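Every protein chain of the complex appears in place save one, which is left out.
Coming up: subunit A.
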Amino acid sequence: MHLHKYERIWLIFGISSLVLFLVVLGVGAFYKGTQPPSHLATVDPTKVEEHEAFREENLGLRKVGENDYIVSVIASAFNYNFGKDDEGNTIRKIEIPVGSNVLFQATTTDVIHGFQLAGTNVNMMVEPGYINSLKTTFKKTGTYTLICNEYCGTGHHLMAFEVEVIDNE
């Protein structure tokens, strides 16, 4: 098929930029390891509390190393369960020191929920039967709102939690 000369230039330019763009994405994903949240572990959605990560005592924020934390959350309509504090009260807010590495892991006992820490790149889907997870490092202090960004029923817009990133000192 014949292509006009200008069209050939246009296509070569366009397709080369496209290839370059895809290479950048690929290097980011496979060399730098920046993959989208795609955890493959499964769990029985009716028995999530039996799973190691989501046992009552493991919910919420846990320090696992000098600078490393794990946050385990059970989502259900219309609330995020971060466990209970030492006095047995429901945790309504967590505080994470700035600069720490945090692994978020979450699952749901009912329908699909979103898990988005507004203003950050922490954004993943939480689906029944699966555990999803995502690692991040908080570089800026501030109050971030964790919101459900996937429709989960009449109270969907009320599903939220507070995460505060605080100074180490």
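Methods note: a contact is a pair of C-beta atoms (placed from the backbone, for glycine too) under 8 Å apart; a residue touches a chain by one contact, two chains touch by 3 or more; residues count from 1.
Keep this in mind: contacts and distances are computed from a predicted model.
Taking the options "Cytochrome c oxidase subunit 1", "Alpha-ketoacid dehydrogenase subunit beta", "Aspartate carbamoyltransferase" or "ABC transport system ATP-binding protein" in turn, only "Cytochrome c oxidase subunit 1" matches the UniProt protein name of the chain that is not displayed. In the complete complex, the hidden chain is touched by one of A:Y69, A:F82 or A:Y130, namely A:Y130.
Residues of subunit A that touch the chain left out of the display are 1-4, 6-7, 10-11, 14-15, 18, 21-22, 25-26, 28-30, 34-46, 77, 110-112, 114, 116, 118-121, 123-133, 143-145, 147-154, 156-158, 160, 162.
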